[in-house]
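Everything below concerns the one structure shown next.
All protein chains but one are shown in place.
The block that comes next holds subunit A.
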Amino acid sequence: MEPHRRITIDEALPGGQGFTGSTARGVNSFNGHKSAPLEAPAFRAASERILSAINTVIDGKAEAAKLALTVLLAQGHLLLEDVPGVGKTLLAKTLARTIDCSVSRIQFTPDLLPSDVTGVSIYNQSSRQFEFRPGAVFANIVIGDEINRASAKTQSALLECMEEHQVTVDGHSYKLGEPFMVVATQNPIEMEGTYPLPEAQRDRFMARISMGYPDKDSEIEMLETHQATSPLARVKAVVTAADVAAMIATVQQVFVSEAVKEYTVAVGRATRDSAMLRLGASPRSLLQLLRAAKATAALDGRDFVLPDDVVAVAEAVLAHRIILDRKAASSGETPQALIRGVLARIPVSREMTEKANSGRTAPELRPSR
């Protein structure tokens, strides 16, 4: 696609500030302190602004848009996997643009080097010092196109950034900005000459979304609206990065009850016990599942998580982490169907209901008889 210019900084860094070089520490972050959580109406207004902005650009993909926002608010990373031309990159770009924050895009190719991602130290003649030139990863939203085309070395350079939100070059650790989100796209069809993401790396993506083809009406509308100009040009940022940080703080405060935790663990254990799976859901995946569920709950205007929230994100969060048994795979089973089967089998907090029925109320009722 773009063989020469591999790294482009699409947007100027917020406030026009560039890297000052000598002190790379704290660059582009929100000054290190925690944002105050938003009140429910404000949160709701902000999330609705983002979603409607995305929906003006991408037709008929409200679910995918909401899931992308969920991942952003849950501080996770998103893997978009689908055939070319269904709007993976468009979704990533739109999401990035609706938020007033720094965005960088990396087109992954086999000859991309790790330093291109993380950054490199360059000798500054005038100051006679080595200066750190930050890589593409120093942005709030990093779009990694065709991530499976890069070599394993480069891919794993992204790993540390994704998990720890920091970059280590020449012994120095540089904090990444908050919020930080990697949106990677991947083409599952054309696999020749690619380096498929290893399990460890896939596990670091909170969710994987398959866009799928739009329905008939949306496709017709898309043909009309996208004729002349790129719809992306019209998109304006509707929230600031600070707003997003506050929203993230709100999400973190969502309450998770014992029952929901038990349910989440039950789902995870069920995948591990399944005879059709070679690899079940990891504990980290359950953590991310719960985080995504919290974000879903917050987007739904609640301050506590329902099992419904877990169910809503389970397929997107778990399906790309589990590995099917060879026999099950050859018989046409898919991870998505398997997750759905597990969800259809696990009772929702049956014990809690019974405990509440028998344990708490029975003793109180006795005197009234």
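Keep in mind that, in the parts below, contacts are C-beta pairs under 8 Å (C-beta built on N, C-alpha and C of every residue); 3 or more make two chains touch, one makes a residue touch a chain; residues count from 1.
Simple rule for what comes next: contacts and distances are computed from a predicted model.
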item: From "Transglutaminase", "ATP synthase gamma chain", "NADH-quinone oxidoreductase subunit H" or "Phenylacetate-CoA oxygenase subunit PaaJ", the hidden chain's UniProt protein name; value: "Transglutaminase"
item: Among A:Ile189, A:Ala233 or A:Ala344, the residue in touch with the chain that has been omitted; value: A:Ala344
item: Touching residue (missing chain; options A:Ser121, A:Thr240, A:Ser257 or A:Gln336); value: A:Ser257
item: Residue, one of A:Gln186, A:Ser274 or A:Gln288, that touches the chain absent here; value: A:Ser274
item: Contact footprint on subunit A, counting only the chain that is left out; value: 255, 257, 259-260, 273-276, 300-301, 303-308, 311-312, 327-328, 331, 333, 338, 341, 343-350, 352-353, 356-357, 360-361, 364-365, 368
